[in-house]
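As you look at this complex, bear in mind that one protein chain is not there, while each of the others sits in place.
Let's turn to chain A:
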Amino acid sequence: MIRQEPTTSRAPEGTAPLFEVRDLTVAFVGESGPVPAVRGLSYALSRGEVLGIVGESGSGKSASALAVMGLLPSSATVSGSVRLRGEELLGLSDRRLARIRGSRIAMVFQDPLSALTPVHRIGDQVAEAVRIHQGVSAAAAHDRAVELLDAVGIPNAAQRARAYPHEFSGGMRQRVMIAMAIANDPDVLIADEPTTALDVTVQAQVLALLETARRMTGAATVVITHDLAVVAGIADRIVVMYAGKAVESGPVVPVYADPRMPYTIGLLGSVPRLDRPGRPLTPIEGAPPDLARLPQGCPFVSRCPVNVPVCRTIEPALEPVARSDRRAACHRRGEIAFGRIGGAPVFPLPEIASAREESPRDGRPAVLEVRQLVKRHPITTGVVLRRRIGTITAVDGISFDIREGEALGLVGESGCGKTTTVMQLLELAAPEEGRVSMLGRDIASLSRDGRKHLRREVQVVFQDPFASLDPRLPVGDIIAEPLRAFGVSLDRRHGRVRDLLDLVGLSAEHANRYPADLSGGQRQRIGIARALALEPRLLVLDEPVSALDVSIQAGVLNLLEHLKVHLGLAYLFVGHDLSVVRHVADRVAVMYAGRLVEVGDADEVFGHPTHPYTQALLSAVPIPEPGTERQRTRILLDGDLPDPADLPSGCRFRSRCPLFARLPPERRRRCSDVDPPLEPRSTGDHQSACHWARDNPILPAGAGRSRTGRSDTD
């Protein structure tokens, strides 16, 4: 599985690598001189090899890919060497590069929506890629396009080729992008964050497809991503980038098992893992340096817990690690082994405040009770006389409750209705159908005043810390806003702002700054501080960390855990990242097409999922450990969520259900005739909605929720 190849950039005589990048540097024009984006990146790839480039935002990973493709704006200065089969690509004219781009080097972009032209048919766009480089007739190119679309798994390709991009889902568009990329049998395939915008089940499909594409074309593949787990699954070798430089490189297995650069150690320690739920996360303190003003010495020094004086003066080069075939850029790489230095972990495990006495769940009062909640959107036509031509049922009779001090994770793919549910709850408006009660009060019976009072108890933290803070308000005013709305006096407001900033780990001076001055992690802390201002009992967290980098995310997750324990908060945690939900939630509700398909204790649901959808979701989540990751079998789901205006009869999941496909016909009939209700399973209050549910542990063994946590040594 792992090729034992020389990983030094200098290949032995005679076997020149297929694709070689050496000392690549990219600098953009800044206000005060050039801003380096990539500072000397080298790697080499042979045929069929997969290289994963991992880094956080601003690490220069995408800039390096664009530089290789010659796609950077002319204002950027690129130097170094990029060789394809010995031919130098840097400095070629745009016309000559255009002949190579798309035919010998192909790229798959992050955003499949903007990478396709909206006004041309899918088939024509793929055919164009074929015609430009192969000079065949239009008809032949079209036939080849259909063939390619079929190869990337687009059902009914001949017909779908006539569709426009907007008629395709995100996953389907990414398939089209891959079809275009492999149209000319490229030597090198560069995928820049190919799955970042996609749901986890679709991500699994696309990753599998990338693997197929690599096998079909034999192309050397570069996968650029921020997701360590994705790299663990598909790459042979990995390059970790930080502040424009490779800080660690080598074959995937040893790098994950025994990283030598503290940044890699920190990154691996800050990823929440589905298979180790109880393990505390180790956030990396601070934020990446400003590339325009890089400090002297190692760029990681200010965030590094084991720095020594030499780190501040001399920047370490990427040098070989003794007795291994990999490299790390750290002065202390020789002392670090298995995440430890001199016997102590490089990133000490933070103490998780677990001093909460676990009173039985039934004894605690319910903060939120939802019973058979329904939310419909009418589809109307006409401008003057609106006629109702149909209804979309976004949420169709869901029930759950949240007890005091408990975190419920609401999980589902985009379009399943989880955001609609949350908005319906936050509006505090009477539901169309069903009943919602908060803190024992029925929302439908509330007066205007009562509703306003209830607002104090339910607050929200949004997903995007850049959109959820008013850019024109200073932080102090943002945090004080809820207090102001409830008539708290100015003096007390200011005192409270200071307390809240302290509580979320910021300093009081931040009150006089604007959101634009702060990093993503700090902004999200401000969002949390605002939500806590009124001392609510229930906090709705709508994907609170999905817009943050991994190392920052860990700090915010730890903060949420801390607040939950210390303030006795209840959380409704909405998320699509199951690893994060696993880390935070005590209970989990899995949502599919407007229904809950499985509800229960987090350990139960994740450890013994009984609904085929939950099983598929869990199997699709990659785990950042190459050994485990490659041995797992994926349950790949076909297609996308069903059209909410035209749901299948009976069980909604049956159109994609792997279990349904294997059932004998007489059993299938029950699935297509009878809508399965939530029914209790084995133990406790674990429920799932499947006629033929059975326990199928998906995750590797050792997934028990142990609070002690295992160190990174295994």
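What we mean here is this: contacts are C-beta pairs under 8 Å (C-beta built on N, C-alpha and C of every residue); 3 or more make two chains touch, one makes a residue touch a chain; residues count from 1.
Definition applied: contacts and distances are computed from a predicted model.
Q: There's a gap in the complex where one chain should be. From "Oligopeptide transport system permease protein OppC", "Xanthine dehydrogenase family protein subunit M", "Peroxiredoxin family protein" or "ABC transmembrane type-1 domain-containing protein", what does UniProt name that chain?
A: "Oligopeptide transport system permease protein OppC"
Q: Just one of A:P34, A:G48 or A:G286 touches the chain that is missing; which is it?
A: A:G286
Q: Specify the residue from the set A:S519, A:S655 or A:S672 that touches the hidden chain.
A: A:S519
Q: Tell me which residue among A:V176, A:L559 or A:A616 touches the hidden chain in the full complex.
A: Touches the omitted chain: A:L559.
Q: Could you tell me which of A:R83, A:R364, A:H377 or A:R455 touches the chain that is not displayed?
A: A:R455
Q: From the listed residues A:L71, A:A485 or A:A661, report the one that touches the chain absent from this view.
A: Checking the options A:L71, A:A485 or A:A661, the one contacting the hidden chain is A:A485.
Q: Go through chain A and note every residue touching the omitted chain.
A: Contact residues on chain A toward the absent chain are 31-32, 283, 285-287, 289, 302, 305, 307, 348, 350-351, 426, 452, 455-456, 458-460, 462-464, 467-474, 476-477, 480-482, 484-486, 493-494, 497-498, 501-502, 504-519, 521-522, 525, 527, 530-531, 533-534, 552, 555, 558-559, 562.
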